[in-house]
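A single protein chain has been omitted; all remaining protein chains appear in their positions.
Now for chain A:
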């Protein structure tokens, strides 16, 4: 068996692929964060809770209404996205001119409240959610066994990320959005409803989180703390990629998934810290992040 750095290359390929899969979650979540930060200038600490809500809504749809995975993948982001719209209109909109810190505190508080409610209702052990039958099983790639569902996760996340990127960078709607980020007053003067744009953007960012939550439900246990565990890493990803950079957050998400995957082979104990080490290094060299522009 050929070896690379003392590790059989088969194992290495397997780990690279797994890294890519985990990177998919990082990418979708950090994309949502980046969009929200870009337009609203708010660090959405409730993102993890909204990811968790996505998974829970999928579970509830199955449990109480018999609605399966595929419809949940559509419905859960819409439902959670609407709660996002409500939160934006009722609460965040009032903070538009306040310091960053207020938005951060508000969303952090919301995250704690949402997690607390779910914990009270459903306990902490989590709830079972099966893999959809169409995607059960897997195939042997020669170097590893790839469950079909994981392949789907990569495919779905990549498509979603690229589609989002395309809409924002290449369409008229995206142009409005980017313009509103640069100078909201001027854009409003051109007759574009900026507050509506802002509300919908927040709703969309939240929907992205919920989508990732539904994707995660069959893999991780659906429990109230699932977002809290994930969100810290995702924040690191956003910081490394550059706050507010769309493409940066996607690329960094996938890349860091791979770096983390490799660490799990060479020095597993460090796999939960490696991303933060990279974050520190990046901040030392490029304080605005890899893809960010210095203010």
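Here is the rule we go by: contacts are C-beta pairs under 8 Å (C-beta built on N, C-alpha and C of every residue); 3 or more make two chains touch, one makes a residue touch a chain; residues count from 1.
Keep this in mind: contacts and distances are computed from a predicted model.
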From the names "Branched-chain amino acid transport system substrate-binding protein", "Malonyl-S-ACP:biotin-protein carboxyltransferase MADD", "Carbon-monoxide dehydrogenase large subunit" or "Nitrous oxide reductase family maturation protein NosD", which one matches the UniProt record for the unseen chain? "Branched-chain amino acid transport system substrate-binding protein"
Name, in rising order, the residues on chain A that touch the hidden chain in the full complex. 8, 10-11, 14-15, 18-19, 21-22, 116, 119, 123-128, 130-131, 137-138, 144-145, 147, 149-150, 218-221, 223, 225-226, 229-230, 261, 264-265, 268-269, 271-273
